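Removed from the display is one protein chain of the complex; every other protein chain stays in position.
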Amino acid sequence: MTPRVKEILSWYGSDSPGTLTNLARLLNHGRLGGTGKLVILPVDQGFEHGPARSFAANPPAYDPLYHFGLAIEAGCNAFAAPLGMLEEGAREYAGDIPLILKVNNSAVLSAEGDPTEALTSTVSDALRLGCVAVGFTIYPGSAHQFEMFSQVREVAQEAKRAGLAVVIWSYPRGSALSKEGETAIDVVGYAAQIAAQLGAHIIKVKLPTDHLELPDAKKVYLDKKIPIATPAERVKHILDCAFAGRRIVIFSGGAAVFDDNKLLEEIRGIEAGGGFGSIIGRNSFQRSKPEALKMLGEVMDIYAGKAK
Amino acid sequence: MTPRVKEILSWYGSDSPGTLTNLARLLNHGRLGGTGKLVILPVDQGFEHGPARSFAANPPAYDPLYHFGLAIEAGCNAFAAPLGMLEEGAREYAGDIPLILKVNNSAVLSAEGDPTEALTSTVSDALRLGCVAVGFTIYPGSAHQFEMFSQVREVAQEAKRAGLAVVIWSYPRGSALSKEGETAIDVVGYAAQIAAQLGAHIIKVKLPTDHLELPDAKKVYLDKKIPIATPAERVKHILDCAFAGRRIVIFSGGAAVFDDNKLLEEIRGIEAGGGFGSIIGRNSFQRSKPEALKMLGEVMDIYAGKAK
Amino acid sequence: MTPRVKEILSWYGSDSPGTLTNLARLLNHGRLGGTGKLVILPVDQGFEHGPARSFAANPPAYDPLYHFGLAIEAGCNAFAAPLGMLEEGAREYAGDIPLILKVNNSAVLSAEGDPTEALTSTVSDALRLGCVAVGFTIYPGSAHQFEMFSQVREVAQEAKRAGLAVVIWSYPRGSALSKEGETAIDVVGYAAQIAAQLGAHIIKVKLPTDHLELPDAKKVYLDKKIPIATPAERVKHILDCAFAGRRIVIFSGGAAVFDDNKLLEEIRGIEAGGGFGSIIGRNSFQRSKPEALKMLGEVMDIYAGKAK
Amino acid sequence: MTPRVKEILSWYGSDSPGTLTNLARLLNHGRLGGTGKLVILPVDQGFEHGPARSFAANPPAYDPLYHFGLAIEAGCNAFAAPLGMLEEGAREYAGDIPLILKVNNSAVLSAEGDPTEALTSTVSDALRLGCVAVGFTIYPGSAHQFEMFSQVREVAQEAKRAGLAVVIWSYPRGSALSKEGETAIDVVGYAAQIAAQLGAHIIKVKLPTDHLELPDAKKVYLDKKIPIATPAERVKHILDCAFAGRRIVIFSGGAAVFDDNKLLEEIRGIEAGGGFGSIIGRNSFQRSKPEALKMLGEVMDIYAGKAK
Partner (left out) sequence: MTPRVKEILSWYGSDSPGTLTNLARLLNHGRLGGTGKLVILPVDQGFEHGPARSFAANPPAYDPLYHFGLAIEAGCNAFAAPLGMLEEGAREYAGDIPLILKVNNSAVLSAEGDPTEALTSTVSDALRLGCVAVGFTIYPGSAHQFEMFSQVREVAQEAKRAGLAVVIWSYPRGSALSKEGETAIDVVGYAAQIAAQLGAHIIKVKLPTDHLELPDAKKVYLDKKIPIATPAERVKHILDCAFAGRRIVIFSGGAAVFDDNKLLEEIRGIEAGGGFGSIIGRNSFQRSKPEALKMLGEVMDIYAGKAK
């Protein structure tokens, strides 16, 4: 166990040795193993956006096994996916890579107003598939946010009892927020705080902009001159919002597929701000495997301190 | 066990031997036993559309025992029906044909907007009736879709623990979809993906048209020139959408009763595209038994490679 | 056990000996015992319509014990009532007559739109009161129909496990149906089918008219020339709709209190159509006991084949 | 055990000796012990209307212990209150007076339409506090009535299994009823019937007026010339509506604080009609203790047959 991983584990003083063991597995796996940094491959877009939109750009990606293989070859810390996808490869790749079961999912097919999710799998499923963690998406700001918080309560408690870690994807969204507000620094910071308060071990948020959304918060940001001008400052602030850096927070760039220079620029910002890493889905699997391995390699080099 | 059935079972690496045994029973029964192809007789129309609309065209079909007999004589792989119908014949025909208990049902009597279903029977019922699987209908695109997904979570988990297989009828429907969109290739592909992600062993969808419904998806289909011009191409695409062909997907022609030439034409398309078979309800029991046996025989001949 | 009762029991091949025993108790009790015909006294109108409207016409009927006595003296097959009423007399009349506990109830006091019910007692209550069956009302066509179907699922499964029989009162009603449609032949047939599919042992519907309500169904009735002109033809058709006569279906005349000639005329129609009997509430207890005994005697004579 | 109490207990033939023992404790306690009559002190107004409105007229009444003392000194049969109030004095007065735990409560603070209640305590609470019964308020006529009926089902079943008695406060109220209709004789009779059907041992209703509210019922009252002109006739009719007098029905005068002559006049009416007693809250504790003791003494004298 490296000193850095030991230090990170020390922040989770209320967890059982079982949960710490699974957290350590995540932190010690892959190319970034032991550095305290993480790059995770998440593939729930087939469920959330539909299969063709997700996989037609790189047809081998229709096959769940492809993603297991990609995550392993790239040296990711973990692979996260919904039930069906993990069921497909969990035996073939048993023990090859830490798995995170996404236990709730949305789908863009229906025309509801405020976003919500369905519980689609269970802690028992995670255990029988050999996972190290369960993942849960919440939409702070949605009219349904309290239902989702309460579902986390049930699932997270059960997961912790079973020695699993808990990952929360915290995406502000809902009729009370503007589109721009969904990635506003104050809102993303709030979303990180909520995930931390709900007991997440790992928190996933979008890289925030310097927009300020909530009037009461805006006043404080301006009054106190909280530095949010650069990506690094914003990342640093988000870490503050998640228990002053004592929770693992990782970032994604969101829906848009940008050029790699821009992506790596963002990674450098996350790294400079002290962020714990990235979760990179579409940018990984919506290109050929060699290209994906190259890009993920460059990202990991930055986090590993081998590149600037 | 034929090599093809062995291969199919190998895709379900996360399932218990109990569930694999029941899947094998389905695949090894009837005239198509061992080929990896399936023809299933489903009879839930009495519940879903009413008895006279379903059975008056062939009055012996009012009797549940008739359908057990038809499925057995025709050499179908399985017979699927709601609780009451299976209760009626399960003892008399015990061991004669694999049974699938439809555990939820709709009914056209009420005037609600978006479609939903009632849970009408249980995994315990399936076990006491000697079934090999439970069947569940979901309506992706309905405002109630998330409730149905969560019900699948409960029922499927319980079924798998009991060593049963899980069949999902995935019918896109709801206020967010046009009538044409319900059988659009992008929407049906999405519906197949959702069923696969929810952990279905067997997925039932309607044979799709080449219509494209969802704007974001349409762009991808056109950009990537996904081939969807012929029935065979569309069937092949649907298989891709269900884990690149590593899930059993079967097809139905939907509500309309067409002439047999058209029906067989469709079967040839399914076969050509690599589809795993058909589920044929009204076209089977809304004609006399001899006619039904003839038609089902011709369908099976196509799947068995004995006819073109 | 008479051959007819043996035959009827043979239709319930999926039930435990415990449930068959209780069904046999119902079929073998009273003046029609062993004939396969039933006349049941139901008294839930105090709950559903209010006490004065129900009992003021014959004040002794305010007392629950009166109804136990009436059912026993008349030689009915069973007495059905809500919890409180059965609690009142179950000890005093223990073993004197088969009891059916109505486990859900409505009340006309509130002004809701589509009808629904409250679960008001349990299978445990039925067992401690020595009942042979539980009774459940559903309103197919109501916006709340699916909730009621799911409640049947829970209650019926528990009842069957406890060796009780399940009786379903299936009353089409709701905003999607016209007033006339509630007793339309197609709708009542559908209601009988739903009850059968939900696993009922005994189904209670209203005597239907020759009205056709649902456009899709109407077309089939006319196309196929289903005979529905006479009461006997309609009763025969309802039996078809309930698994081709392999489920016990009994009839009521509904709310109106008509003259006895008309009532007996209806009974003759039910008998001629092969119906299994009647459930006669208000016509029994809203007159003096001697008059009730006379009327019930005449009804039973018709079912027993002793009168025309 | 007096013959009258023995007779009353004989009406509850379906209850366990445990529940009968607790019913007997209620009937045998206090100045009216053994007479079959009851006067109960209920104090849930602090919760339902607020503390100052309830207790400022007699400040010692802010203290829960005051009410225990008042009920004991006055020789009431029982004291009924919500959880917190009983928790306050249950140890100090353990064994001094039968206690009834009000397990649901309303509060006038919010502006909802049809009335409802919250479950606020449990059968387990009743047991640990040494209660003889649980009390439940229902609002027949409310759009929420069915939820409340179903809650009674759960709570009453659990209470009976634990050997407790069940008291139902049945208050018609809701958008389907006029203000006058809430105390109309037909509506109150219906409310008493519903409580009886739900399995109550003791039913509490308001003293009804001769108003007739429900058109269908009104017709019957007029046709059958049901006598409802005097309070005694109306009380007698309410008893009929509660299983022909075979359930304990007690009365309250409702919200208004009237002069004692009018109150005693009402008590005489209840007594003359055969009512089982009174539940007197605000008239008891919104005056000084000496005055309350005097008034309650006079009420009990009437029920005991010592005064006219």
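Order as written gives the chain letters A, B, C and D; numbering starts at 1 within each chain.
Here, contacts are C-beta pairs under 8 Å (C-beta built on N, C-alpha and C of every residue); 3 or more make two chains touch, one makes a residue touch a chain.
Because the structure is predicted, anything quoted here is derived from the model rather than measured.
Note that the absent chain touches A, D when the full complex is taken as a whole.
Only one of A:D240, A:D260 or A:E298 touches the absent chain when the whole complex is considered: A:D240. Checked against the full complex, the candidates A:P42, A:P82 or A:P140 give a single residue touching the omitted chain, namely A:P140. Seen from chain A, the chain kept out of the figure touches residues 11-15, 114, 140-143, 145-147, 149-150, 152-153, 157, 172, 174-177, 186-187, 189-190, 192-194, 196-200, 214, 216-217, 220-221, 224, 226, 237, 240-241, 243-244, 246-247.
By the touch criterion stated above, the residues of chain D touching the omitted chain are 46-47, 49-53, 55-57, 59-60, 62-66, 82-92, 105-112, 116-122, 124-125, 128-129.
Everything that follows uses one rule, which is that only the chains that are shown with their structure count from here on.
Looking at the partners of chain A and chain B together, they share no chain.
If you average the Cα atoms of chain C and of chain D, the two centres end up 36 Å apart. Residue positions of chain B in touch with at least two other chains are not found. Viewed as a network of touching protein chains, the structure reduces to a simple linear path.
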